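Of the protein chains in this complex, all but one are displayed in their positions.
Going in written order, the chains are labelled A, B and C, and every chain counts its residues from 1.
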Amino acid sequence: MKKPCRVVVYGAGGYGGVGLVEILRVHPGVELVALVSREGAGEPYSKLYPHLRGLVDMEVVHAEEFDPNGIGDLVFFSTPDGVGQKLAKTYLDAGYRVIDFSGDFRFQDSETFKAYSAWQQGESDHVSPELLSESVYGCPEFNREALSKARLVGNPGCMAMSCLLALMPAVKMGAVEMDRIVLDVKTGISGAGKKPKPLFHYPSADGNSYAYKVGCHQHLFEIERHLSMWSGREAVVNFTPHVIPTTRGILSTCVLPIRKDVALEDVVKSYEIEYDSEGFVQVERGGRQELSHVKGTNLCRLGLHPVERSHTLVVTSAIDNLQKGQSGNAIQVMNLMLDLEESLGLSQVANYP
Amino acid sequence: MKKPCRVVVYGAGGYGGVGLVEILRVHPGVELVALVSREGAGEPYSKLYPHLRGLVDMEVVHAEEFDPNGIGDLVFFSTPDGVGQKLAKTYLDAGYRVIDFSGDFRFQDSETFKAYSAWQQGESDHVSPELLSESVYGCPEFNREALSKARLVGNPGCMAMSCLLALMPAVKMGAVEMDRIVLDVKTGISGAGKKPKPLFHYPSADGNSYAYKVGCHQHLFEIERHLSMWSGREAVVNFTPHVIPTTRGILSTCVLPIRKDVALEDVVKSYEIEYDSEGFVQVERGGRQELSHVKGTNLCRLGLHPVERSHTLVVTSAIDNLQKGQSGNAIQVMNLMLDLEESLGLSQVANYP
Amino acid sequence: MKKPCRVVVYGAGGYGGVGLVEILRVHPGVELVALVSREGAGEPYSKLYPHLRGLVDMEVVHAEEFDPNGIGDLVFFSTPDGVGQKLAKTYLDAGYRVIDFSGDFRFQDSETFKAYSAWQQGESDHVSPELLSESVYGCPEFNREALSKARLVGNPGCMAMSCLLALMPAVKMGAVEMDRIVLDVKTGISGAGKKPKPLFHYPSADGNSYAYKVGCHQHLFEIERHLSMWSGREAVVNFTPHVIPTTRGILSTCVLPIRKDVALEDVVKSYEIEYDSEGFVQVERGGRQELSHVKGTNLCRLGLHPVERSHTLVVTSAIDNLQKGQSGNAIQVMNLMLDLEESLGLSQVANYP
Partner (left out) sequence: MKKPCRVVVYGAGGYGGVGLVEILRVHPGVELVALVSREGAGEPYSKLYPHLRGLVDMEVVHAEEFDPNGIGDLVFFSTPDGVGQKLAKTYLDAGYRVIDFSGDFRFQDSETFKAYSAWQQGESDHVSPELLSESVYGCPEFNREALSKARLVGNPGCMAMSCLLALMPAVKMGAVEMDRIVLDVKTGISGAGKKPKPLFHYPSADGNSYAYKVGCHQHLFEIERHLSMWSGREAVVNFTPHVIPTTRGILSTCVLPIRKDVALEDVVKSYEIEYDSEGFVQVERGGRQELSHVKGTNLCRLGLHPVERSHTLVVTSAIDNLQKGQSGNAIQVMNLMLDLEESLGLSQVANYP
C-alpha cells in the first residue's frame, strides 16, 4: 500500500482552508500534518471552526513560526495574491509539490502576470518569475495531462472556473464569435472571504443584490487569457459580476454568439461529447441548473439553451464557489498529481433541502 | 377642491392588489370604494392582510357578485392575462377609466397581441380587439402625453419596465446595434405571485438561484415590441430571467453594444439628459445600484458603466418589482390620468436596513 | 401655527440615526437642523445612506466640531452607553430637550445606574448623577404623563420595550408569580448595530441561530428594575436572548405563571382594557403575531395565549426593533414632549410581502 502523502494547509484560517480541511481529514490518500495560519495560531483548529470539534483538534501553527522542512510532501497555499509567489520556491526546494489558490501561478509568463496584476491590486512584477513557466493552470477538464506531472499549480479563480467550463467546448470547436461573448455572473457572499466588511454585514447583504467591478474584474482577464491560450484565438469578453444574497454558489449565464455557418445543434453536441466522461461536469439540454443542487459538492452543472432567433447558445453554469470553485477542485487536482482516483474524497452530495 | 376619484381594486387578494391598497388607503386624491377578490370575499380585507388591521378593514366583495355600475370612476385590474380583456368593456361603458396589470392591453393591435399570447399561455385571439387601438402602454417616462388622456392603460410587465428604462435613451438616439442587445434579469420571488408552488416553498428557494424560460419569456416579446415601436428599428434581444433568493426587487444588467461611430460618453450623457427631470429615475455614473436602496419605493436606479474595450455600455437597473414594477407605477399612471401631481402617494423611502 | 421644533440627531451615522432621519425628514412638526456623526462627516448624509439621495443631502457635521448653541430645541443622542451622560448637561443648559438611546438615562438614581453598568460594560459611576432624578423612562404606554413634561428621556432598550409591554398589565394587577417569569427573546441582527463583526458576517449569520449572554444580558436588569418600580414588587426574571437570521424584528415569548387565585380570563381581559386606547399596541387572543406584520412600523403586536394546564399566560410580542424598539418609539416620545399628536410621522405600514 502506498504511503499517504503528507499535506500542509497554509492559510488554514480562511474559507478556502477550512474547505480543504473538511475534505482532507477523511481523505484516504493523505495525512494532514500541519495547519498554518495567523488567525487561531497556538490553539486547536476546532476553536476557530467549532463544527470540527472532536474531529480536527490539532494545534494551528503560526505562519511565521512554521518551518516546512521535512514535514510534508504537498502544500496548499490558501492565501491571497502575493503570498504564494514569495513562499513557493522554499517549499519546492524542500521537496513539496505546491497548489496555490491565488492569481500568482495562473499565468505562465511574467508579462502576462504583470498585465493581470494591473487588473487586481495594481501592476507589479512577479517575485519568482522563473517558476511561472513550469506552473500549470489547475483546470482538470482541460489540463489533465499536465496536471498529473505538475510540481506547481495555480488553482483557478472561482468565477473563471465557472465560466471556462461553460465556454470551452464551443470555443475549442471554433464556433463562437470571440469578440461578442457576454458573461453575467452571480456569486454568493462567501466568495468575498471570511473578513467582515460593511457590504457583507448581514443587515446590508440580506435580500440585497448589485453588480460590481463592471467590466474590470480580475477574473475577466483570467478568462480571456485562458480562452485565448486554449483556442488560439483572441477573446474579448463582456463580464459583469454580481453579488446575490446566498452564502455559497456561483451561477453564470454565458451568452455565446455562434458563427452563422455553424449549427447550434452541433455546438450543443460538442458539450455532450466533451464532458461525457467527466465525473464532475454534468450537461443537460434545457432544464434548470440550480445552486441548491451543487452546494457542498464538486459538481459543475451546465445547461445548454440554444436560441435560434439570435443564433446564440446560452450556457448556464452552476457550481459551489468553495468546492469546484476552490477547495474541491484543488483536491481533484491533488488527486491527479498523486496518481490517485480523481474523485477520491469528493463523493459528498448536497443535503437537500 | 376637486372631488376625489372613486377607485375600485379588482384582484385585491394578490400582491399587486395589496401593493395598491397600501398606497391608496392614504392617497389624498382618491377614495377607495371597493376591494374585489375571490380570496377573502365576505371578510374584512385585514383578515387577508393582517398588517392592515385597523387600517383597511372594509369587506372584500366577491368578484362574481360585484356590480360596478355607479360605484367608481377608475378600476385597477390586478389580474392575470385573460381577465382584463373580458371585463374592460363593461367598466368603460360604466364610465370607468381602466388600468390593467396583465399583458391584455400592452399592445395596440390584435395581431401583436396574438403574437404575444403565443409566448405566454398559448396563441389566442383577444376578446375585445376593438379596445386595443385606444389602449396606452403605461410607461410614464416615455408615454406621458398619451397617458394623461388615456381611458385604458396596460401597465408594463415588471421586467419590461426595468429593462426599457435602462435601454430607451441609447436606443432612441440610434446608438445601439439592435440585434445584439443582451439582457440578464434577476428577480425576487414575489414576482411569481402569492400562490404557493414547489419552487417557491421556502426550503427550495432559500439561498437558491437559477435561470428559467431562457430565450422564451413573454417579457422578451414585450421589450422587443416597445423598443421597436419607439425607436422605429427592429430589435432582437437576448433575454435571460433568473430567480434570486430575495422577496422583492429586480436587478437587470443590460449590455448595449454601441455603434462604432458613436462615442460612449455621448450615450452616457443622453441618459443624464433624458432622465434629468424624471422624479422616479435616478441616473449614476458607475457606483453600485443596490436592490436595498429601492425596495419599498417607486424608484428606478440606473448605473451607467461604459466599457471601452468592447465599446459597450452596461446599464444596471434596480427597481422594486412590486412598486415601479407594478403597483407604484400604476399609481404614477393614475396620477397622470387624474391630472394630479405625478408623485402623489409615492413619497415612501426604503427602510434601511 | 406653531413654529416647528428644531431637531438635532447626534449619532446620525448608525441604524438608530437613520431610523430617525427617515421619519423626521417628512415629520410636519419638526425641522431637521443638524446631523452629527463621526462617520460620514463633511459629506452629504445621502453618501452614507444612498437610499436618501435627493431627499436628505444635508452635510454631516463632525461630532467634535458641532456647537449646539442656538441651533436646536431638541436632540436625540443615538449613541452607545457613556456618550449621553457626558453631553446631556451641555445640551440641557443650551435649552435643548434630550432623548437618549442608551442605558445612560433609563434609571433614576446613581445606585441603580451603577448596578446596571455592572451588567453592561463594567461597573462605573454616572458622569452626571445630578440629572438622573429628572430623567424619565421613555415608555409612553406607562409614562405618558411624565413624558409630556420631561426635559430628559431615556429611550428603552429594544428587548426591554418588547417584554415590558407584554408583561405590564398582568404584573400591575398583581396576578403574576414574580420570581418565576421566563422570557425568551429572538432578535434580528440589526439589533447589534451597523459595525461589521465576525458573527454578523453574512456567511456566518445566514440561516444561523443561537442563544447568547444567557442569564446576564443588560436588558434583563432593565426589565426587572422597571417591573419592580411600576408594580412595587420584586421581580426575578429568567431571560434568554437569541439571534435569529432576519434583519429586523424582535419576537418575545413571555411565560407568566399566574397566581392560583387569579383566573386566566381576568388576566387576559386586563390586557384588552389596558391597551384599548393605545394606538401602537394591538392585542389579540390567540392568533399568530408575525414579525412581517410589524416590520417598518411602530406597532407592538401582543398575542394572549392562556394555558390552563400549567395556569400560565403566554404572551407573544412582536415589534420592529428599530421602530417601536428604538427610533419610532423615540418619535412617539418626542411627539408627547412637544404636545403634538402622538402618532405624527408614524403612520407607515409594513410593505407586504
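Here is the rule we go by: a contact is a pair of C-beta atoms (placed from the backbone, for glycine too) under 8 Å apart; a residue touches a chain by one contact, two chains touch by 3 or more.
Quick caveat, the model's predicted, so the values are computed rather than measured.
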{"item": "Among C:P68, C:P169, C:G249 or C:G325, residue touching the chain not depicted", "value": "C:G249"}
{"item": "Per the touch definition above, residue among C:Q282, C:T316 or C:Q348 touching the missing chain", "value": "C:T316"}
{"item": "Candidate in contact with the missing chain, chosen from B:K86, B:K149 or B:K197", "value": "B:K197"}
{"item": "Interface with the undisplayed chain - residues on subunit B", "value": "15, 189-190, 194-198, 200-203, 205-207, 245-247"}
{"item": "Contacts of subunit A with the absent chain, listed as residue ranges", "value": "15, 18-19, 22, 26, 49-55, 190, 206-207, 247-248, 282, 290, 292-297, 322, 347-353"}
{"item": "Hidden partner interface residues of subunit C, rising order", "value": "179-180, 182, 184, 186, 188, 203-204, 206-212, 214-215, 236-238, 240, 242, 244-249, 251, 253, 255, 257, 286, 288-292, 295, 303, 305, 307, 309-310, 312, 314, 316, 318, 353"}
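Assume only the chains that are shown with their structure count from here on.
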{"item": "Centre distance in Å when subunit A and subunit C are each reduced to the mean of their C-alpha atoms", "value": "47"}
{"item": "Distance between chain centroids, defined by C-alpha means - subunit B, subunit C (Å)", "value": "38"}
{"item": "Distance from the mean Cα position of subunit B to that of subunit A, given in whole angstrom", "value": "39"}
{"item": "Sites on subunit A at which at least two other chains make contact", "value": "203, 206-207, 245-247"}
